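Here the complex is missing one protein chain, while the rest keep their positions.
What follows is chain A.
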Amino acid sequence: MLHELLLALYGCPGSVIQQTQSGSLRLIDNLPFISPSEVPLINRLCQLGAHYIRFQDFIAERSSYLDSDKQTAGLYAKVFSDALDNCLETYRARLVDLESELIADPYLSLNYVQCRLEEFQLLFPALSDLLESIERSNARGTQLMEKIVHRMPCGLPSAQSAFDALLQRCNRLAYRQIGDWMLQGTLDDPYSEFFVRLVDQKQQQQEQQKKPTAAVPGAPNATTAAADTSSIIVSTGAQKAELQFSLLPAYLPLTLAQRILFVGEAVRCFGLNESRSSAFLAELERLFLPRLETLADASQFDLLALEEFVADVRSHVTEQLWRLLMEDYSLEQQLQAVKDFYLMGRGEFYLAFIDLAGPLLDKPPHRMLGQQLRACFERAARAVGLEDDQALKQFDVWFDDSQAAAAGAGGSASDADSWSRVGLKFKHGWPFHLLFNDDILARYCQVFRFLLIVKRVQLTLQRSWAAQMIAKRGCRNSRVNSAALSKLEPHFLQRSRMQHAVDNLVYYLQVDVIDSRFNALITAARTQRDVEQLQVSHDQFVTALTAQSFLHNRPVRACVTQLLHSCLEFAGLLRNSLDSQRVDLDSLLQRMTALGQDFHRQTWHLLGMLTGLQAQSTTYLNQLLLRLDFNRFFSTAKPAALIPLPPHLRQTDAT
C-alpha cells in the first residue's frame, strides 16, 4: 500500500489512488484493508502528488515549446521550468530515500511518510499558486521574475529558499542579458523578453504618424516633451532602442532601466565603428565582467549593488564617449561648424549666398527652386573660397515646399514668402547623432531662418545706403535730379534709423545671444566629461537660442517681423527712387513716408513690449532694449517727434 502511495506521490496514480476530474488524487473509498483514520492522512499526502503532476505538466509544456511560436515561449520560461524541475529534485530524492527506507524497514508507518514529506506540504501549494498566477496572466520574460517576487511566501524558510533559487536562476539570465547589452551593445533576446528592445525607425515613424499629433510644433511644451524622450531613446543607425515598460519588473526602478538603456546605446555607438570598438569593448569587459558575474552568482538579488554597477559602467562609458567626441572626432570643430553655418558665423558666405539666391527667393516659389538654391549654395561656397571646406560640405540647403509651409506655419501672410521656407540640412556622421537629433536640428533650422531673414533686410538696407551715397555724388554731375534728391534727403535719415534698428538686432543676436551662449557651451563641452551632461548642455544651448530670438514669443516675434518687413520694403523703394529716373517719384515718396510711419509705430510698440516684459526679469530682453535705446533717444524723445511722424517727413508729404 505504501508503495502505491509512493507511486502516486511520484505522479503515477494507480487503481487504488485515482486521479479525479478536478486533477486531485484521492484514495478510492471503502477499501477494507485501510483503517478509516488513515484515509484523510493518505488523501492529504496525495495532494502533494497532485501538485507534482501539475508541476510536471507545466515543465513539460514550457520547456517543450522553446522553439514553438507560442506567446509564452521564451528563454525565461525555459529557465524557470528548469529551475522548478531543480526544485522538485529534492522531492524526488526524498521519495527515493523513503522507498529504500520502507523496503529496509517494513514496519515504518504512514506517519513516517507524512513526517518525511511534511516540508513539501508548505512549499507545493505556494508553488502551485505561483504557477496558477503565471498561467492566468500569461506572464513571460522578465514578468516571470516579477511574479516570483510577488508570490514570495514570507515566514516559511524552506519555501522561501526554493523561491529564491527560482528567482536567482531567472536573475542570472537577466544579468546575462544586461551584461550583453551594457558591455557589448548586443541584445541576445530571440523571444523579445528583455525590457529593452530594438525598433526599426521607419516602423516607429509609421506608428507615430498613426497617432494624432496633439502637440503644436514649435510650442514650448512640445519641445520639452521631445527633450524628455530624446534622453530615453537614443537613436543609432536605422534601429532605435527603447524600453518595454510592460516587461520591466516592478522591483527595478525606471531610472535604473533608463540608465541601462542609455549605456547599451552608448556602447552600440562604439560598436558601429569597427576600428574603435574592439579595444573599447575589451577594456569594458576587463573592467566590468567579473563584477557582473559576482552579482549574478549572488544568492540574493541586490538592487543597490546593481545600481552601483550600472552607475559605474555608465560613467566609464560616457567618459569614453566624451573622449571620443572631443579627441577623435573634434566635437569643438563640429560645433564651430554649426555656429558658422547654422548661426551665420560666416557672414561673408551668407553675403554671397544672399546675393545669388536673393533674386530667386524674391519671386514666388516654383518646383525647381530647391535645386537652384543648392546651386547657389555651391556657387557661394566657391565665391568665398570655401569649396573645399570640410565643415561646409556637411551642410545642404533645401526648400520646404510642403503644403503646410506654403500655408504659412507662422500664421501671418508675410511669414509665408519663400525666404522663410529655406532650410539647412546638417549631414552629421557617426557619432554626432548623440547630440544632433531631429528635434534639435529642426530648432536650429528655425533659428537659421530667422537669422537669414534679418541678414537679408540688413543687406538690403546697406545696399540702399550705397545707392544713396552714389546718388549724392552723381548729383554734382547732374545725373540725378537734385530736386528729387533733396526730397529724398529726409528719407536718408529714416533709412539710418532703420539701419540702426536692424544692425542692433543683428549685433544682439550675434554677440549677446549666440556668442555668449556658444562660449558657455564650449566651456561645458570641455569640462563635463560626460556625454549625457553634454547632451543636456547642448539642448539648453538650442533652447536658449530659440527663446532669445523670440521664436516662442508670438507678440514680440510678430512685431519684429513686421518691423523687418517695413524696413525691407522701404529700402527697396529708396533704391528704386535713386536708381532710375522714375516719373512717379511722388507716389514712391508717399509710400516711403507711410512705411516710415509704420516703422516708428512698430519700434514704439516693440520697445513698449520689451519694457513691459522687462518687468518679468528676462535679462535678454533687457539686452536688446539697451542696444536699441542706447542714447535714450526713444525713452526721452517726445512721442510727438516719432509718432505719427517727425515734422520734416510731414513736410515732404505735403510737397
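Odds and ends about this structure:
Operating definition for what follows: contacts are C-beta pairs under 8 Å (C-beta built on N, C-alpha and C of every residue); 3 or more make two chains touch, one makes a residue touch a chain; residues count from 1.
Keep in mind that, in the parts below, contacts and distances are computed from a predicted model.
Think of the chain that is not pictured: of "Ribosome biogenesis protein NOP53", "Metaxin-2", "26S proteasome non-ATPase regulatory subunit 2 homolog" or "Tubulin gamma chain", UniProt labels it "Tubulin gamma chain".
When you scan A:Gln19, A:Asn171, A:Gln446 or A:Gln468 for touch with the missing chain, the hit is A:Gln468. Touch with the chain omitted from the figure is made, among A:Arg169, A:Arg421, A:Arg443 or A:Lys487, by A:Lys487. For the chain missing from the display, the contacting residue among A:Leu102, A:Leu117, A:Ala241 or A:Leu356 is A:Leu356, taking the whole complex into account. Here the missing chain is touched by one residue of A:Arg26, A:Arg314, A:Arg601 or A:Arg627, and it is A:Arg627. One chain is missing from the display, and on chain A it is touched by residues 347-348, 351-352, 355-356, 380, 383-386, 389, 458-459, 461-463, 465-466, 468-470, 472-474, 476-477, 479, 483, 486-487, 489-490, 492-493, 496-497, 499-501, 503-504, 507, 511-512, 515-516, 518-519, 623, 626-631, 633-634, 646-648, 651-652.
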